[in-house]
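Every protein chain of the complex appears in place save one, which is left out.
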Amino acid sequence: MSALREVLRRMLFMRRFEEAVIALFERGDFEGHYHVYIGQEATALGALDAIPPTDYMYTTHRNHGHLLARGADPTGLMAEILGKVGGLVGGRGGSYHAAWPEGLVPVTSALVAGNIPQAAGTALAIKRKGTDQLVVCWFGDGAVEEGAFYETMNLSAMWKLPVLYLCENNSVPAPYRAMGQYPSSTHAARSLTDVVAPFGIPGHVVDGTDYEAVRQLVTELAARCRQGDGPQFVEARTSRWPGSYGLWPAQTGGPFDVRWVWEPAGAPEEVREWTASSDPIVLLGQRLAAAGQLDPEGLSQLDQEVKGEVATVVEEALAQEDAPAAQTLAHVFADR
Amino acid sequence: MSALREVLRRMLFMRRFEEAVIALFERGDFEGHYHVYIGQEATALGALDAIPPTDYMYTTHRNHGHLLARGADPTGLMAEILGKVGGLVGGRGGSYHAAWPEGLVPVTSALVAGNIPQAAGTALAIKRKGTDQLVVCWFGDGAVEEGAFYETMNLSAMWKLPVLYLCENNSVPAPYRAMGQYPSSTHAARSLTDVVAPFGIPGHVVDGTDYEAVRQLVTELAARCRQGDGPQFVEARTSRWPGSYGLWPAQTGGPFDVRWVWEPAGAPEEVREWTASSDPIVLLGQRLAAAGQLDPEGLSQLDQEVKGEVATVVEEALAQEDAPAAQTLAHVFADR
Amino acid sequence: MPTMTYAEALCQSLLDTCEAEPNLIFIPAAFGGLSPHAKSFAPFYARFRDRIYPAPISEIALCGIGVGAAIAGLRPVIDVLSASFLYQGIAQVVNEAANVHYMTDGKTRCPVIFHAMQGVLPGEAAQHNRCLSAELWNSPGLEIVLPASPEDAAGLWKTAVASPNPTVFMDHQLLMGMTAEVPAHVEPIPFGQARVVRSGRDVTVVATLAVVERAVRAAEQVEASDSISVEVIDPRTLVPFDEETIVQSVRKTGRLVVADETIRSCGVAAEVVARVQERCWGDLKGPIQRVTLPDVPIPFSRPQEAVVAVTPEKIAQAVRLVARYQ
Partner (left out) sequence: MPTMTYAEALCQSLLDTCEAEPNLIFIPAAFGGLSPHAKSFAPFYARFRDRIYPAPISEIALCGIGVGAAIAGLRPVIDVLSASFLYQGIAQVVNEAANVHYMTDGKTRCPVIFHAMQGVLPGEAAQHNRCLSAELWNSPGLEIVLPASPEDAAGLWKTAVASPNPTVFMDHQLLMGMTAEVPAHVEPIPFGQARVVRSGRDVTVVATLAVVERAVRAAEQVEASDSISVEVIDPRTLVPFDEETIVQSVRKTGRLVVADETIRSCGVAAEVVARVQERCWGDLKGPIQRVTLPDVPIPFSRPQEAVVAVTPEKIAQAVRLVARYQ
């Protein structure tokens, strides 16, 4: 349980980090489209706590949470989002293409399903080299609409590649999160796990707001995968944060208030229902509180600490120079 | 049964037609890659006898049999294959792109799975117009490896489009033709019909060498499709003709000899096993013979007639002018 | 004449064409993209909801569905959102739609419209900023439409809907808020007729889409600062291409700059150069200059993005350079 308190802290860090990203964007500190991970924090932490840093990871346009959970330097990520010279990829990728090559997150495609065959290719390299690594491949429910997804399922099943496909279905109403079928408006399948079955890939549904459930499932599947059983597919279900409904992320209802853990009804109307039913921070906080592991004061203090850390991250990132104009033409090609 | 005799005659016509195509190619009368339908004749006839000429059809690189079974003018088809001015599409498409716009075969893509979304699009137009037409969409087992196939299954299932997907799996050993699972070396699924199930599309296996079975199944599915039930998927299984194993079609074992109906063991070794187990002409001939509807003399006479017809087709097609150089630049765009 | 934004003018044209053409449908429809002016299309979404098919993220199937639907008599508009996503479906655009009429010896028509937004947007980085004009022009059989003004958007849209051919209609998110006087009833604008955006004597500048406005700004700059008189020409459609208007202009000015947001090598500017040097050799006073994106992916970093961007300043600089030719 005290470990879970640490998980709560990390979720809170992610949340405050992304609230800061929204604020920075609204202030004009960076341009371009971007996506936040709010509401999905438990999924990334649960999954990535189950695999060692020696495994590869591929993420998507919605990568902040994956990178933070993976252990990437928050200042490096913030600097990347701001296009600064100390960004994870030199300020050249921005939020869309934030990656962490040194942490085995080699590159980030922001095209839907762009990363899926790439993950399989890396798994092929692993298999050929005979190490016991695996590849974690994140994508959204939208990727299951792309042909590249199916082609890759077929190939990776045939070649029994060590990939964990972690599909985050972030549009599921709360009651459907844990189990049963859940139809999507843009997919004919009654459940996304059904579509991998014909390829002989085992499909699993998990509540993506439940850190422990995700961690346990991924631990088990990673072991099977490492054993040579071939790919596994997980549909982690979360419910869309109201701030992510529009074309652009918006701090709907204001920043998260830790008091909502005790009193979700106190949240502004726009986010009230979501906070009560679907916010992984609230859900975990309530569990810890019920177990006597968390009190309002403790959480408030945790939050203060985290806010301070995030403030430092923002400050340090903002203090960096923009990625320099002089470097614009560099790295189109690698030197021989 | 006398109707089946006519089917036999049409199959024989297709066979002699394509033997002539091979001979013309070998003689240098046309260039380019091409594909023959030998061994699959019963599938096209069975399916297309079950749908009226008012339905649309999309075919593939292996289109000769589909077009003949559909009722396209054989001389027009032969002229197309030879690049002649009287070809079905003016000698501009050749074997790859033979089509019959006047017969609702609007255009032929020779790219694997190229025609699948097109068929769905035509079905969407039908649905919007509210006629009771449907679209027959032919493709090979290879198309089930392309992402475009899955995307289209999803869309056509969601939109309940009136399409009959007729997948010809022409690489199935004889014992597996009629039923059960059949794995493919380039597909992880145990049966191709499994892959459409998650989309809610009913999948059906049929022995593609059995005219009546195909006809009966397609009749039934066409009715369901017309009724608004949405797409249906058929895997018609045939066994690859030995002449189609190489990179180019080859008249392996010499031209088909009608005496093999009575004595398949008399066929040259290269084609003997296939002739006995998998040649739809032999299989149907034997059924007719067993029912007392066909004797060697009758078949021989039928064959002579057919050969005469094909000879005339070849002669008339060869007598045409090549599609004229002067027209080369025409029809890049339609006039307003 | 009322003043309208590009988005408003295009929306009005959508309304007019939907009214006139019952077979006009949209799979899906995301006009205006992420622009704040996307909301200007509300009247269209409200009135013609039944013409719009929400769709999964399945570019190749959607493009192919457009082909098949057009063949069977609909006027489908396949909206791939950003031109960058067209790569996912491009096989159906350049190797299917483009070939249908030719491969059938003129028997089958395929009047599908592919719609996308194209052009470099701030902060969109390498993968979302692809400009495909050149790839499409390199694929015979497609009409290519790039409207650069509110009236052109409205008028060219009408012609696209009436076209019997596959047409790629690309607008630009940054143009959505551009305002201009637009006739209450916009007439269809024929394809293949360039627009002389601004007349001038000394230098011709050819530009499309968002670059047209930048070329005009450059022209104003150099006129003020260096008394160079610049003619700006927007071909409006790449296919068909109005070579004559450009040739006439270069015969007059003797100097040409081509400014374009496709990547330099084998880009749109290269083609304009190749045609004009052949037609106007004797009239040209010096080599044609190109102002394009360099052969470099688009960086996210703001100062780096500024290095690659096609700007009024760079156009002005090229104009000054060619103006020195005697």
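Every chain is named by a letter (A, B and C) in the order it is written, and numbering of its residues begins at 1.
By definition in this document, contacts are C-beta pairs under 8 Å (C-beta built on N, C-alpha and C of every residue); 3 or more make two chains touch, one makes a residue touch a chain.
It should be emphasised that the depicted structure is a prediction, and the values quoted were computed from it without experimental measurement.
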item: Contact residue for the chain not shown (choose from C:Cys11, C:Met103, C:Leu175 or C:Ala323); value: C:Met103
item: Residue of A:Asn154, A:Asn169, A:Gln232 or A:Gln320 touching the missing chain in the full complex; value: A:Asn154
item: Contact partner of the left-out chain, one of C:Val94, C:Val291 or C:Val310; value: C:Val94
item: Hidden partner chain, touching residue among A:Leu8, A:Leu67, A:Val89 or A:Ala236; value: A:Val89
item: Those residues of chain B which, in the complete complex, touch the missing chain; value: 30-33, 83, 90-94, 96-97, 109-114, 142-143, 145-148, 185-187, 247-248, 322-325, 327-329, 332
item: Contact set of chain A toward the excluded chain (per top definition); value: 56, 58, 87, 89-93, 97, 99, 101-102, 106-109, 111, 114, 116-126, 128-129, 135, 147-148, 151-152, 154-155, 158-159, 323, 330-336
item: Sites on chain C contacted by the missing partner chain, in the whole complex; value: 60, 84, 87-88, 90-91, 94-96, 98-99, 102-103, 125-127, 130, 134-135, 137-141, 238-239, 241, 262-263, 265-271, 273-274, 277-278, 281, 286-290, 294-297, 299
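To be clear about the criterion, only the chains that are shown with their structure count from here on.
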item: Farthest-lying chain, centroid of Cα atoms versus that of chain B; value: A
item: Euclidean distance of C-alpha centroids - chain B vs chain C, Å; value: 42
item: Multi-partner residues of chain C (at least 2 other chains); value: 55-56, 58, 60-61
item: Residue list for chain B, restricted to those that touch at least two other chains; value: 147-148, 151, 154, 158
